[in-house]
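Please read the structure below before turning to the comments.
Removed: one protein chain of the complex. Kept in place: all other protein chains.
On to chain A.
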Amino acid sequence: MLAQMVRIRRFEEACVQLYSQTRIRGFMHLCIGEEAVAAGVMGALAERDAVVSTYREHGHALARGLPMPEVMAEMFGRASGSSRGRGGSMHLFDTTRRFYGGNAIVAGGLPLAVGLGLAERMQHRDGVAVCFFGDGAAAEGEFHESLNLAALWRLPVLFVCENNLYAMGTSIERELAVPDLALHAAAYGMPAWPVDGMDVEAVDQATRRALDDVRSGEAPVFLEMRTYRFRAHSMYDPELYRDKAEVAHWRERDPVEVFAARLRGEGVAVDEELTLVESAVAAEIAEAVSFAEAAPLEPVEDLTRFVHSEEGQR
């Protein structure tokens, strides 16, 4: 889990560099500070579970097993990218890993997860549909409709709210009349509990427990991951809405540092391991960048492909 978090962190740091070199364009949202959620939740999922994510999904995608070269090629807009260059940073997809995006409409993925859960139920499979979304999504109608429907039909859906306290520049107190998210879920009769989203072990344990509950067929479960993004909302954000002291305060709870310190305390040879991890990750990133750079562009003649399905992919 430590290695996975380091991998996500370094990948995104590399993306920042590539962005400043204009090799990556468009909107790009980083999850630096929130890695424990991605690593902890994904590590607890089974292959058969379906995942619906948001525009802040690099960490989810990598932790779910999307190959880093394909993710990087997508950021570069190349044909070898996860979505053949049609999605970019916000729309990473990989159906072979049941990773259904990459959705940039806030709360737009929640109904999809409800439907994926319904499909599991109707086909007598025991996969769970896991849906990521932010605290900002809780103010959208689709959030409430989806929680109601999933709870009403007792569908196998795990709602994972990444509560990083802000929706762009709007703090949670200014967006929700009731900022306690578990209360919203409770209103739909759904078990819900807060989790320390800066602690990867807590995330892992909470997810495993929630998945057991969901799989046993009782009802959907709602997890509120209390986390924080250390960086701006997107690459365009001057971050005028929160002060540096607040960010610094949360940085003391850096999920990578916290976990490393704990392992050290348990006598694990963390620093040796970290050295190995860092060099492996550096090599992986270098390879991903050169793969992306060498990857072909999708031919412009293919612009209108994938508007409708083609023969052979049905």
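Throughout what follows, a contact is a pair of C-beta atoms (placed from the backbone, for glycine too) under 8 Å apart; a residue touches a chain by one contact, two chains touch by 3 or more; residues count from 1.
Keep in mind that, in the parts below, contacts and distances are computed from a predicted model.
For the omitted chain of this complex, the UniProt record lists the protein as "Pyruvate dehydrogenase E1 component beta subunit", which is one of "NADH-quinone oxidoreductase subunit K", "Pyruvate dehydrogenase E1 component beta subunit", "ABC transporter permease subunit" or "Alpha-E domain-containing protein".
In the complete complex, the hidden chain is touched by one of A:Glu34, A:Asp94, A:Asp135 or A:Asp199, namely A:Asp94. Touch with the chain that is not drawn comes from one residue among A:Ser146, A:Thr207 or A:Thr227, which is A:Ser146. Touch with the chain omitted from the figure is made, among A:Gly43, A:Pro67 or A:Pro111, by A:Pro111. Checked against the full complex, the candidates A:Ser53, A:Ser83, A:Thr207 or A:Thr227 give a single residue touching the omitted chain, namely A:Ser83. Across the interface with the omitted chain, chain A contributes residues 50, 52, 81-87, 91, 93-95, 100-103, 105, 108, 110-120, 122-123, 129, 141-142, 145-146, 148-149, 152, 305-310, 313-314.
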